[in-house]
Structure formats: structure tokens, C-alpha cells
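Could you have a look at this structure, given as C-alpha cells, before my questions?
Note that one protein chain of the assembly has been removed; the remaining protein chains are unaltered in position.
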Amino acid sequence: MEALVASAVGIMTAAGIFLILRRRTFPVILGLSLITYAVNVFLFATGRLALDAPAVLNKYEEVPYTDPLPQALVLTAIVISFGMTAVIVMIALSAYLSSKDDHIDMTAQDSVDGAGEDA
Amino acid sequence: MSLFLIAALPFLGAVFPALLIRAGRNAAASAAGLTTFLALMGLLIHIPSVMRGDVVTAGFDWIPVLGLNANFMLDGLGFLFALLILGIGLLIILYARFYLSREDPMGQFYTYLLLFQGAMVGIVLSDNILLLLIFWELTSLSSFLLIGYWKHLPEGRQGARMALAVTGGGGLAMIAGMLILGNIVGSYDLSVILQNKELIQASPYYMAALVLILLGCFTKSAQFPFHFWLPHAMAAPTPVSAYLHSATMVKAGLFLMARMWPVLAGTDAWFYIVATTGLVTMLIGACIALFKDDLKALLAFSTVSHLGLVTMLLGFGTKFAAVAAVFHIINHATFKAALFMTAGIVDHEAGTRDVKRLGGLRQLMPITFTIGTIAALSMAGLPPLNGFLSKEMMLEETVHTTWLHSHYLVPGLALLAALFSAAYSFRFVGHVFLGPQRNDYPHHPHDPPVGLWLAPAFLVVLVVLIGLNSAAIVGPLVAVVSSAVIGGEKLPYYSLKLWHGFTPALYMSVVATLGGLFLLALHRRGEQLWNALPRPEAKVIFEAVIGAFTALSRWITDTLHNGVISRYAIILVAFTVGLGYYAYTTGTIGPETREPLPIQIIPFIGWICLVGATLAIMWFHRNRLLSLVLIGVVGLIVSMAFNYLSAPDLALTQISVEVVTMILLLLSLNFLPTDTPWDSSAARRWRDAAISVVAGLGTGALIYALMLRDFAFPTISEFHLANSYKGGGGTNVVNVILVDFRGFDTFGEIIVLGIAALIIFALTEAVLGTNVRSYLLNRKPHWPQSGDSHPLMMVVATRVMMPIALMVGAYIFVRGHNQPGGGFIAGLVVAIAFLMQYMASGYTWAIERQRFYYHGTIGWGVLIAAATGIGAWFNERPFLTSDFGYLHWPPLEEFEWATAILFDTGVFLAVLGAVMLALDSLSRFAWQPGMAQEFPMDINPLRDDSKDEDKKEQA
Amino acid sequence: MNHWIVAPIVLPAILAPFIIMVLRYHLDLQRIFSVAGVVALLGIALTITAQAAGGDILVYELGDWPAPFGIVLVLDRLSAMMVLLTALLALPIVLYAIASGWDDRGKHFHALFHFQLMGVCGAFLTGDAFNLFVFFEVLLIASYGLMTHGGGSVRLKAGVQYVAYNLLGSTLFLFALGTLYAVTGTLNMADLAVRVAEIPPEDTALLRVGAVLLLLVFCIKAAVLPLHFWLPASYANAPLPVAALFAIMTKVGAYSILRVDTLVFGPDVAVTQGLLGDWLQPAALLTLAVGAIGILGSQHIARMTAFCAIASMGTLLIAISLFTETATTAALYYIFHSTLATALMFLVADLVMGRRGGAIAPTAPMAQSGLVSALFFVGAIAMAGMPPLSGFIGKLLVLDAARDALDANAIWAVILIGSFVTIVGLARAGTLIFWKSHDAQHNPAPEVDDDEEAPTLPAPEPNPGLAFTAIFGMVMGLVMLTLFAGPALNYAGKTAEQLFTPENYISAVLGGEE
Amino acid sequence: MIEIAIWFAFACFGAAIMLCLYRIISAEGVGTRVLALDTMVINTIALMILYGLALGTEIFFEAAMIIAMLGFVSTVAYARFMLRGNIIE
Amino acid sequence: MRLLHRIFPHPHLTILLTLVWMLLANSPSLNSLVFGLILGIIIPFITQPYWPDRPKLRNWPMIIEYMLVVLWDIVMANITVARIILFKRDADRQPNWVCIPLELRTPEAITVLAGTITMTPGTVSCDLSAQGHNLLVHCLDAPNVDEVRDQIKQRYERRLKEIFE
Partner (left out) sequence: MFIIEFLVAFFLIVSGIFGFVGSYGMIKLKDPMSRLHAPTKATTLGVGGVLLASIFHSAIIEQHLSLHELLITLFLFLTAPITALFIAKWHIHRHEKPDDLPDAGEDELWATHAVEQVEDVPDHTKT
């Protein structure tokens, strides 16, 4: 099972980075989502894997529990990256609508002429 | 007067002219003059002690850690320079009052001038080399302002920049030199350093310190090959040129060489570097000066030459040469300042300072002529003027100097320089004042008002008096200064007399004078030759070099930061992977300590789907909608994996977040292109793929290694498991961690979400406030739209689904503390419930029936969470300390209350508000007039038919 | 119970929602509350600095859970100083933003501003590695909002880049924390320090990977070459008052490097040897070089100022990379200076841009050119490390601290040559912007003398008086830092001493149990 | 007996999920892709209930329920996107 | 009465929601009943504006009958369709569109009808006509279109008419 999880993390990371290296905003955002999945699984897996041992205390019997801390961390991470994704989607969309161009690269022209221009 | 005050007065005074200029030019000038005068008086008070050979000191520890102490000292050398600075400063202030025109901002001028003056005084009074460095760099800065004072002249701008670059750069070198010096000695205090000649000269760092300090001195004093900036600094108003570029700033280098003479001089290195530089500078400066037509340029190069002279003398390293140097500094200051002012007067009155357009001013401007001639003859080295005296001493010393075993080289070249010097001095007199009167002067020249000529006249009187009776007038001063220069040792034998008998120096003087006259006679022919010679124009070269460096910098900068984020990302990834690999290979790792879990078939199928979907995304990423669907698959499987691996909370959160994200992306994809064109080459894609694969391998391997090893120490989560119920009152440990053990993380997290929504809202407002709005109103959809935008079935289904979904949300929320769930997921579920309503009946219809406002929801959420945290304060507990208990109201069963639930309510509200605000904002982009509809569904036979019937009835 | 420690976080966390909810439609009230909030923050910062100055390390256990199981805030000299710096920086900036009307060019400026302050203060105060991540995210997301404040196509595009790059950084942060947790089983920094010191040899490889990833994250924040690429475009295209506030953000990276590398992966910890020490110094030197070259090579004042920020980070990182007490003292002093100077420069750049656009080329005269040019001159002096302002002292300190370093020659050469290039670049920019308004060849249109004409040109700010006051305030900050360099360095020295005796920190956080 | 039945059902739904993925990737129209995704979600729900049954745990229930709800929302969103472009209008 | 109506805008919904809550809680107890009831009152109150013009349900026995019929049909149709998918060659299949003229007018009733049609395998409700008077149904394999239409009208629409209108 560990091999599956590890390889999945690796593949999602690779695909995420590949998409991040594209030149348009949309694939980059998708890449960021993918790499977010990867890191969430990564972080989760740092608690080691366990089957049928959720960290919900059983009052009646002694049962094994999985490590709850990484789960809490991943939850925080998921929420935060959701906020981040929402923001970058919005900025990318606004940038596209303002310039009718969804290239993610800044041209020399952008950086010279428009720097800091007001809306 | 305390030395502090002397040094501080000009700076304090600098404030007044700028402020007082509204009160008039005289007020500004008077304020400047008065401060200078006060400082001068303060200095003169110390004459008795200085003349006794005492060193006046004052100081306090400013920055002890650094050894940068505000220590000042006044000895003979400092006194002489301070006297020059303040005395000539006073004259310049007077002169400038009349020189500057009505259009020139005089307040600014005096402010700059006093800043400069203060910096100079600081240099010469510093007893700490770091303090000295501060003043040193300040002179560069203030002179930059002064040179560039006439902002409208391009020459001023370039000159100022060049001066700053050269002297500032030299200053930086000097910083290094001084730090080395201080480190050798162990103190930055001059008084300590000057006691440690042996230590310094024996140090292996002596050479480095020497060269670096000399770089500072040579640049400041315009020594070859750094002489080029000085003539261009002449673009400044004449008072500035007179003050900075003859009397004071350029002498700072000389001052420092003199100051350091006791510890740095006396070595071969010192001799060959300093003396040679001085000699060459003296020669070249004099030669160039002869062929300059601009009076100020002529004087500037003459200054260069004379500075070289003093440098050379200091470089000789003998005590006698040091005395000669001191004496020449005094003399040069007097005649050169007078000459500059004369040149200024000529320029002012005749309207030009081009020698070629002048001549014959003798009768028109008799006073000026007299002043100028006396000063010029002193510069030429004619008796009985003071210039003669020090030149004699110089020539005398050259005769005793051997340069690489050659006895003739130094005297020969010095003589040549003296000859040129005499020639340009005669030219100054001859070509400006003598000769036939002309009728094509730009102005009508006449002697200026007394205010202008008084200052140079005073100086010329000094020139004559010193020449006639130097021993009486400046003898004690020279003695005390020289003594300071040579480090308090016994003075050598010297005499400041006009007549020393028929010495080699006298013969050389005669030759120089006659040769000078001869050269002047040949001037026209010499000029032709000079002009025919290829002369590297320093300014052009400098500008070209700076220009080239600027262009190079621009190229480097723009090439490095070319705005291609994918390259930035590649560098980041490659760097990270590389360092990670390095870190791994330089450590050690033990064998696996955990048994891997067996692979079961369903997870394996999930894995295949995940890998398949991921690879498909890479392959089909240009089809954006498909990629989105595939991302959905990945998210679904990741969520399943969480569930399978005992993380139900994660599964719930992951899937909810994923759906909302997908909806946000769909909302934006409505406006974005639906396809990504190819815009990177196949080679690039392969390179990207290779890097991605390496990074993927790295992360995969890392987590694989981690999962198969146990924690090196017991993990802190054991505490969480043990205390979740008894300390946190919940059985869902993950939730208790979120709302209690690490509630502060969650507090930050909801704020992140709230901020995200705020940003989205703010951006929407910003973008819709521009012409984007009209673009959106006129844009065509990606493809034709279908009819029936709010299908009946969807609306009806939502009427049932939404309440149920809200119920589910409530359920998820309530049970969160003990079972998978919690405020966050509940917030998302409720948001999705409302989203359903939006999708069913449309945004405008739904929002009209909305009963809460998203900003308020977010705000309340954060505030409730914060208030829960603060509530603990009243219980004498830290922020976010939770409490819980159990209630029993018959006939109900016992149930639990917990402040954590209140906190979770905050989370719930913040999440709900944030998600809704984000969706709300994004959907506003698609708003079109006429979109608001009256009914929840487009088709409703019940409604339409009854309407039809009404119509029929009416008909 | 000493609640002062959490106050710098709670205050903005309450104020910002209040502004959103209650004052959403009242800009004037927003401004009043915002400024009052910053003043209150300053008061809090002064209080906690006074508390920390004694040398005690105060620990605040959030939720009353003991470390390492809960999250703790730790107030030591360093964190107090950084919070104080944040508050000091924020006050003039918020005043300037109000005076220049920048806060009115988009929605929610003040709320985002306070959230940003909250994130920054939280990052400085927290003693928990994951909580540090959370506060990084808070300050980052607030910065995304501030950076794109007001919109505009280029700014938004730069915003996309900024966000994308930093999201990569955040991801890296999580990878790092995961790895560290997976090896050590803890997240508390003091506990981490204890465990890292005792790590068994079989786990060093993985621990080292985690450590290096974490340090890389901080290096991204601190704009260390080659991880600095996010900075120029985003700072140059942000609203410049915001860029001024961002001066503190790079310092968060520097702070984190300092904190983690003294506390957890300290110089005495064998297992993490060479992870930063081997490359940070050359990287810092290159950072300074690239910054200086950028200053000379920029054609736009905002971009140039962004490179000023990079160059000053280079100098700072050189000091940090030396990892000695003396050098750290220098670094701490320089942090203060560099933050104020960079911010000052950005504000001045905003004055210029509002008046004549940002191109470093001759253009028409501008309003109040004398005052603006004087401020530019002051800013340039500070940036270039010229006397008499604190930059010079800072530079001397760094040079002095580097004298025993292995590569002292290289460090000195880079710093001094870097200063030289900076001076040339700033002089070039200043003369072109302020002095070249009359060049007939370049500007054939007939022009009037700017000094005569200046008063008739209207200032672009709604409230130029306040704008200039704010900037003067910042200048005064630099002056004070110079005049009271002695006491400041005394504090910095004690701070460095505290940093280099991590045992106290550890025992304060973990109590006697370890 | 139940064991075998569970395994049989696992195999069926596992295979079904893979078929859905194949359909998502290979379909020529977005509609079919979305349909396949929707079917995949439904199969996943079945699988989760199955797992709960096999392990005798209720831990999968909430996820299954939420997924049932969310699958609907996302499918409607996709469909609205394809029909109208704007999913909230 | 009006007050009562304001408090319980949708009594049926309240019952349904309380039931849902009980199911969610999954263990019958007084606590969950009380809590479910409270939420069952609050939530319809919140969502009330989204459900104007609520239809009245008249014939409760018919509802039971209808559900049983549908369940039976679902099982049967599943088997039929599985056979078609697994064993019938694609070419032999005769997919077809069917237009079903509606007598139902209430949106809720139309929805239930269309839903029923879809949930019984082999038929899918695809669209309403522009004014909602006809329902478009797609059949997986329907050699005889009229038979399908009549069956739907007979088995489902008739009963729904009695329930809703």
C-alpha cells in the first residue's frame, strides 16, 4: 500500500509541476491543484498508513488509532490551499479580462510600461 | 568652543538658509555666513593650545560595538585645514551672495554649501577613522548636490554623477582600507592608530590597507588616473568650484595622506605609489591646463597639477618634503581660491570665460587684473610671492630623490611640470588681461562691486604677505602643522625664506620661468600640435564605460528577470531537488522498520484510476474542460483514499473543497478560452517533463522512505489521543485538535479563507469598475446557449434537496466534535446547498430572497471565533482555552456543551460566508441586464396556463 | 496571565472583521479605526518589547495546552523587536496610503492591511512550525489582496505570477513540515530542537531533507538568489505603499532563517551541518550583486526600488550567513534599517510615479519637485548605505563582522562594489528623473523652469501634507536609528546573544521536563 | 458466503469504475464525459458502502452521503456550463 | 392560523426533515427527535422563500400505491435493460424518442413523473416542451412508441394526477 501511495504522490507531483511549467494561467492553476493534492497526501502519509483505525475514540474497547495530527494538519492545509486557489483563479480571470490575454509570462513591455499603473 | 559644536555648527546652520530664503537672499546668506563665522571663531579660540602643540579632544562613545566613536581631535594639521575650510568658506559665502543670479535658488545653495562645509570640518577633526569615513562620504554627497546645482545644464548632471561615482567609489575602497587598518591595530581611533606604525607596517595586510586608502585619497584629490572628474565638476557655479575644487574637498585626499603619513609613509610601496602618482599628476595636469581655453578648466587642471605636487611631496616620505607639502597646501589655497574668484568675476562681467574670446581686460577691469595677476604669478612660482617659496622647496627636495636608482628622473619631470605651470599661469594673465582691448565681449566688462572682489583681494594680500615674510606670518603654523604630519617627531631643518642662495632649485626656477614664457610664445603652434594629438577624452570614456555598464546591467537584469515564470519555477524546482538530494546523500538512513500494508485490489484499482487520470491530464491538458473533469476524478480518488486510510474528516473536506473549487474554475472558464494552444516546443515540453519526473521521483521516494520508518521519537499526537476526551471533551481527535489543541491554526485558517473571499470581492469590484464591464456585456458566449435556463425539474428537486442539504450540514456540524465532521465541512455543505439554489433559479432570483450578507457572515465568523478565544481571558486562561461540560434536562438525555462548538460556529460562519462571497463575486461577471427574472423557473404550465386563461377571460 | 503576547495577533484579527462588517461603507471611519489600530499595535509592540528587553523568554500556551502538544507563542528579544519593527513600519505606511488615496482605489484596503499585520506578527511570535506555516499563509494571502489592490492589467498579471510562485513555496513548506514531523514526531520548534539534537544516525538523511526544504522555503521568502525571481515584478507592480509594507515580508524570511538556524539547526548541531552554511553565503553575495545590477539596469523607478529591496536583502543575508554573534548583531540592526529604507524608497517612488510616471527618463517637471527630490536623495542615501544614515552603520557592521570569515575578501568586495553600483545606479536615476527635465535634445517641447513652475502644478495626492508627513516620519525613523545606534546595537547584541544560547529558549518553552 | 458476495461486488464496482475512467478519457463529447464521471461517483458510493459493510464500520457513511450530494451538484454545474456557459445566472 | 402558517410554512417538509435527522442520527432517541424537530422547524423557515406556491397532497393511499408500483417497475426494468445491454447487439436495438402529452400542470407533479420515468431503466426524461405541455422521453429500446406512451400515462400520470391535482 505504501508503494501505491508514494507513487501516487510522485505522479501527482510530476504532473502538477509539468502543468505549472505551462505558459497559460489555466493549466498552471490546474497544476497547482494537482500538486496540492500531492502534498496533502504526502502530509497525511507522514502519520503512516492505517486501515480502519480512524482517530475517533472508542469508549468501549481498546482499538488502534491512526495518527490524528497529520490529518488535522492536512485539513488546515486543504482549507488554506482552497483559499489560495480561489484567489489565483480570480486574479487570473481578472488579468485575462483586463488584457484579453491569458499568458502567464510578463513581457518586457509589461514590466516597463505598465509597472504600477493605476486601474 | 567644543569640537562637537564646531563640527556641528555648519550642519545646524544648513537648516537656516533653506528656511530663511523666503525672508530674502540676504537673510539666507547672513545665516550661512554667521554660522560659519561662529564656527570659525570657535576654532580660533583654540589657537593658543594648538600652537603650543597640544591636541584638543572631545568625544563620546556612539556605537561601542563597532568601535565607531564620536571622537574629535584638533591638532595642527586639523587646525590648518579647518581654518582653510571655514575661512575660505566664509569668503565664498560672501562671494556667492553676489555671484548667484536672481533665478538661482540661493537657500538651497547655502544649505548644500554648509552641509559640505560641515562634512569637511568633520573630516579634519575626526579622531576616529570610521567617523572620518562618514564625513568623507558626506563630502561626496554634498559635492554631488553642489556640482549638479544648475540642474538644467547637462554638463552639471554628468559632472555631478561622475564626481560622485569616482569619489564615492574611492570612498568605498577607503572603507575597506580603514577597516583593515582598524583591524590591524584593534581600534578605529586615530590617536591609537597613529601610535602603531611598526605594527601596521609589519602587518601582511599593510599593502591592502595602503592601496585601498590611497584609492580613496587619489580619487578625492583627483590624482592621475582619477583626475578626469575634476574639470567636469567645473560645471558647478564658480563659488563651488573655488571652494570644493581648489580649496577644500580635493584637499581632503591630501589631508588624509598627511594624517596617515606617520604610520603609512616611509615604505617603498608608499614612495613608489604616492610619489609617482603625484609626479605624473603634476606633469599631466600642468600640460593639459596649458591648452584649456575655458578659464575654469585651466584652473581646474592647474589644481590637479598642484595637488599632484603636494601628493608627490608627501610621497617622498621625508620630513622635509612633508613640511614643503604643508607649506604648499597653504599657499595653493590662497592663490588658487583667488584665481577662481577672479575667473568667476571675469565670467560674470565679460559674459564668457573662454580665453579665446577674452584679452585686453587690463584697462577695463583694473582691480580684477591686479588681483588675478598677482595670484597667477604666485601660481607660476615667481618671487616674491608665496607660490615661489613652496615651489622652491619642492624642487629642492626632488633633487635629493632617486627613483629606481635614477637621480634625474624626478627633478627632470618636476622641472618640466614647473615649466608648464609657469606657462599656463602666464597665459592666464597674458591672454585674459593683456593684449589689445576687444569690442566683441558678450557683456560690457567692468570691475565688479566690492562684494565680489573683496574676498579675492584679501587672499591676494595674503599671497604677497606670506611671500614677503612667510616665517612671521605662517611660520609657526607651518611648524605646528608639519609637526602634526610627521607624527610629533622632531622637525627637520628648513627655512621659509625667499633667498636660499644659488641652489639647484633656484636654477630650476629660472629655467621654468623662462621656459614658461617661451612656451607661451609658442602657444599657438603648440596648440595645433596638441589638437592634432589623439587625446582620450576622459569624460567620453567614462560616460561610455558607465553607459556600457548600464546597458550590460539592463541586459543582465532583463535577461534574468524576463518575466517567464515557468523558468523561475524550473529553477526553483531544480534547486530544491538538487539540494534535497545533496541533503539526503550526506546523511545516513537505517533499514525499514515498518511492514508495508498489503496491497488490496480496490485500492489498486483506485490507484490505476488516479494514475490514469493524472497522466491523462498531462496529456490532454490543452482541453481545459476535460482536464477539469479529470481533476475531479483525481480529487474523488484522493478523497476515497483518505477515507480508506482512516481519515474520514479528510475525505469529507477534500471532496467538498474539490467541488467548490471546480465550480469556481467553471465560473471562470466561462470567460477564459476553453482550449490552451500549443505554445511551447516539443523540446521544451520534454525538458519540462524530465524535470517534473525527477521532482516526482524525489517526492515519491521521500514519502516512501518516511512511511516505512517509525518515528524517531514518540510523536506528540499520543498526547492528543490521550487527552482528547478528558481534556477536550470530544472523541473525534482530529476535530479536537482542530478546535482545541491547535485551534490557533484553525483561527488562522478561517482568516485565510475570509481574506480570500475579500480579495475576490475586491477584485470583482475593481475589474467591473473598468471597461471590462462593457466587454463583458458585449461578449459572446463560447457556444450557443440552450433555452430553458432554469429547468422546472431542477427547481423542484432543489426545493426538497436544499432543506435536506441544510439538515445534513447541521448534522455534520453538530456531530463534528465526536464524529467525523465539524464546522468547516458543515460550512461547505451549507454553501453548496445555497449554490444549488443559485443554479436552479438563478443568482438574481435567489439573492433577492437571501436573508444574510456574506461580509457580515465572514466577519461574525471570525469575531465569534476570536470572542471564544478571548472568553478564556476572563477565566484567567490563555487565548482559546476551551471548556466543556454536560447538561441534563429531563426528560432529555444528557448532552454535552463545549466552547469549542462556539469556536466551530465561528469556523462554520466564516467558511460559509467566504465560499458564498467568492461564488457571488464570480457570478457577477456574467451579469447581463434583463437577467433578473420574476419567477423561479422558466417554464411553469400551471402559472402560464392560468395566465392564458386570464387573458382569455379579459378578451 | 500575560495576554500581551497574543495581543499583536488578536487586535488586527478583531479589527479587520469589524472594519469589514461595520465600516464597510464608511471610508473615513475605516481610516480612523485603521490608524488607531496601528497606533494600538505600536503601543502593544512597545509594551512587549519592554517585557522582552529584560532577557526573559515569555511563553504563551494557547488553549492552555503545554508545549509541545499545543501551540505556543514565544516572546523573546528577537520576536519583540520584529513586532515592533512591523508596527513602526505600518504607521507611516497606513498614513501614506490614506494621504495618497491609495486605500480608496479598491475595496477592503484597511481590512487586508490589518490582516497582513496579523500574519506578520503571528509569524514572528509563534513557536510552532506548523503555526508558522499558517501565519505565512495569512500574510501571503493578505499580500495577494494588497498586491492586486486596485486592479489594472499589468498588476493583475504580475499578481498571478506572484501568487503562483508563492503557492509553490507554500507547497514546499508543507513538504518540509511533513518530512520533519514524520521523522521527529513533533511540530514545536523548541521540541524540534531537542529532538534534532538527539536524532539517531539512521534518521539523519530524512531529517536533513526536511531541514533543507524548510530552509529553502524561508529563502524564497527572503528572496535569496536563485529563489528571488518572484520579487521584482510583484513589488514593482504592486501599489507602491503596499510594496513598502512588503519590505517586512522578506524580513519574515530572514527572521525565520535566523530563528530556525539558531534554535533548531544551530551551528552546533552536527546532523544539519552544511545545509545552509555551504551555499547561503555565495547565494547572498549573488543576491546583492543581482540587486545592485538591477538597480543600475532598471528603466522604471518601481522596478529599480524592487531591486533595492533585493540588494538590501543580499546584504542582510550576507550577515546572517556568517552565523556568528557579531554578524547576527549586525544583521539585526540591518533588518531594522533595510526595512525602513526600502519602505521609504517605495513611498518616494510612489510620489514620483504619481507626479510624472515611473520611467527613468527625462519628462515634464513635477509638483513639489524640490521636496520629492530631497526625499529621493535621502532614500537613495539610505539604500546605498551612504552616511549619515543608518545604512552606512549597517554596512560597516556587516563588513566588520565579516572580517574573520573565510571569504572575507569576497564579501567585502561584493558589498563595496555592490554599494558602488548602487550609488551609480541611484545617481543616474535621480539625475534623470529630477534634473533632466530641461534637456532640449531629448525634449524638444519648450519647457519652463521647474523651480519656477513647481508651485502651480497640483500634487496628485488628495492630502500631500499628510503624505509628506508620513514619509518624514519614516526618515525620522532612520535618523533615530542612526543617532541611537548605540542603544539599538546594544539591544541587537543582547538579542544575538539570546539567539546563540538556545537552551534558554528551549527550557522556557518546554519547562523542566526535557 | 457474504465474503464471496462482497468480493464479487467489489470486483464488479471496481471494474465499473475503471470503465468509467476509460469513458471519461475516451469519450468524444463533454456530455458523455460528465455522464461517466457521474456514474463513477455513483459507483464510488456503492464501493464505500460495500467497504463499510465489509469492515463493519460506519465511518464511510458520511462520505458516501456527501458525495451523493456533491456529485449531483458538480454534474449539474458541468451540464449548466455546457448548456449556458454560465452556471449561476 | 396565519401565525401557525408562518411558523410551519411547510409542515410536510418539517416532517420529512425530522425524519431525515432521525436517519442521520441513526439511533432513535428523544434527544434526536427534539433536535430534529427544532431543525425541522427552523430550516423550512429559512428556505421558505425559495418554495412559493406549495402544492397540496391529497391522496395519501395513492402515494403508497404509486411508490410500490414504481419500485416494482424499477426492478423489472432493470432486468430488461441489463439483458439489452449485455446480450442484445447494438444494431438490433431500436432507440426512440417519445413525446408524452401532459395532463399534469403542477411543477412538482411533472417533476415526479419525469423522475419516475428516468429512474425506471430504459426510459429517460429528456426535455419539456416550450410551455411545459409535453414531455420528451428517450427509450433505450422501443419498437413501439405508442405503447411506451400509454404505459407511462396509465401507470404513472394517472396516479400522480390524483395525488397532486
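A, B, C, D and E label the chains in the order they appear, each numbered from 1.
The rule is simple: a contact is a pair of C-beta atoms (placed from the backbone, for glycine too) under 8 Å apart; a residue touches a chain by one contact, two chains touch by 3 or more.
Because the structure is predicted, anything quoted here is derived from the model rather than measured.
Q: What are the shown chains that the omitted chain is in contact with?
A: Computed over the complete complex, the missing chain touches B, D, E.
Q: Which of these touches the unseen chain: E:54, E:133 or E:153?
A: Checking each option in E:54, E:133 or E:153, the one touching the absent chain turns out to be E:133.
Q: Which chain E residues would touch the chain omitted from the figure, given the whole complex?
A: Residues in contact with the chain left out: 20, 23-24, 26-27, 74-75, 78, 81-82, 85-86, 90, 93, 95, 97-99, 101, 111, 114-115, 117-134, 136, 138, 140.
Q: If the hidden chain were put back, which residues of chain D would touch it?
A: Considering the whole complex, chain D reaches the absent chain at 1-2, 4-6, 8-13, 15-17, 19-20, 22-23, 28-32, 34-36, 38-40, 42-43, 45-46, 49-50, 52-53, 56, 58, 61, 64-65, 68-69, 71-72, 75-76, 79-80, 82-83.
Q: Tell me which stretches of chain B touch the chain missing from the display.
A: Chain B touches the chain not shown through residues 625, 674, 780-788, 791, 793-794, 797, 800-801, 804, 938-939.
Here, only the chains that are shown with their structure count from here on.
Q: Would you identify the chain whose C-alpha centroid lies closest to the centroid of all protein C-alpha atoms displayed?
A: Taking the mean of all protein C-alpha atoms as reference, the closest chain is C.
Q: Report the chain whose mean Cα position is at the greatest distance from that of chain B.
A: E
Q: Measuring from the mean C-alpha position of chain A to the mean C-alpha position of chain C, what distance in angstrom results?
A: 26
Q: With chain centres defined as C-alpha means, what is the inter-centre distance between chain D and chain E in Å?
A: 22
Q: Based only on mean CA positions, could you tell me how far chain A sits from chain D in angstrom?
A: Spacing between the chain centres: roughly 23 Å.
Q: By the touch rule stated above, which residues of chain A touch at least two different other chains?
A: 20, 25, 28, 40, 42, 45-47, 52, 54, 56, 69-70, 73, 76, 80, 83-84, 87, 91-92, 94, 98, 104, 106, 110-111, 119
Q: For chain D, jot down the residues that touch at least 2 other chains.
A: Each of 59 in chain D touches at least two other chains.
Q: Touching chain A in the complex: which residues of chain C?
A: Touch residues, chain C against chain A: 105-106, 130, 134, 137, 140-141, 144-145, 148, 150-161, 163-164, 167-168, 170-171, 174-175, 177-179, 181-182, 187, 232-233, 236-240, 299-300, 302-303, 353, 358-359.
Q: Help me check something: in the complex, which residues belonging to chain D touch chain A?
A: So the residues of chain D touching chain A come out as 55, 57, 59.
Q: Could you please specify the touching residues of chain A with respect to chain B in the complex?
A: Per the stated touch rule, the residues are 1-30, 33-34, 37-38, 40-42, 44-59, 65-76, 78-80, 82-87, 89-94, 96-98, 100, 102-108, 110-111, 119.
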